[in-house]
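All protein chains but one are shown in place.
This part shows chain A:
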Amino acid sequence: MLKVTSLTVRYGSIVALKNVSVHIKKGEFVALIGSNGAGKTTLLNAIYGLVVSEGDVVFKNNNLSKVASHKRIEMGLSLVPEGRRVFPNMTVFENLELGGFKKDKQFINKKIDEVVNLFPVLKERFRQLAGMLSGGEQQMLAIARALISDPELLLMDEPSMGLAPMVIKEVYEKLSILKKNGLTIFLVEQNAMAALKYADRGYVLENGKIVLQGKSNELINDNEIKRAYLGKEYKEKWER
């Protein structure tokens, strides 16, 4: 469904991603893990066109390089950005409506009914400003908003960031339900254990390069994971 080939992203003279290739099949739940600054968010932003990149991003046989960022949602992509980025001064309901900006009202209302079934907490908060929600609720809202456009591939950036372990578990359980319903999910995550527990397959990103990939249950027991997950400094300290 999604095929990323030799993607390179530069911020000035710094190379944030170097020749990264990732592919995701329909119906898969794929996690990409890596430590802080490995380039995870950059990869998602490049797939969504929010940063300039070299290399190919092909989604459902369409090359996305000529597609403007704000048009990618119409192709069936959707992104839950880093730090949730809900609209803080708008109500929960308005946030959800904006998730379906390109769809008609009837469609939006139908989808809103569907997503509040999955996230009942949002229904109680419809008229509240999104900025007043707790971190976990904002994360649910961000996911719900991304679902209104009825995407085929959901991209997620660190759903566990800043959340309590109980809430992380809740978020991931919702994601497994979505996967069961046929949604393809690609998420990047620092919390390797949480992500690999629920994902089918995983990639490990380190300093802008993919260093390891495989089935989740294989990766989860891999010593290399612990090394990549803990980061480079740690590795050097250990080797010394």
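As a convention for this text, a contact is a pair of C-beta atoms (placed from the backbone, for glycine too) under 8 Å apart; a residue touches a chain by one contact, two chains touch by 3 or more; residues count from 1.
Everything below uses one rule, namely that contacts and distances are computed from a predicted model.
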item: Protein that the absent chain corresponds to, by UniProt name, given "Acetoin dehydrogenase E1 component alpha-subunit", "Cytochrome C oxidase subunit IV family protein", "YdbS-like PH domain-containing protein" or "Branched-chain amino acid ABC transporter permease"; value: "Branched-chain amino acid ABC transporter permease"
item: From A:28, A:56 or A:94, residue that would touch the chain that is not displayed; value: A:94
item: Selected from A:26, A:70 or A:180 as touching the chain missing from the view; value: A:70
item: Positions on chain A contacted by the hidden chain, ascending; value: 48, 50, 68-71, 73-74, 78-79, 81, 83-90, 94, 97-99, 101-102, 129, 131, 135, 138, 145-146, 149, 162
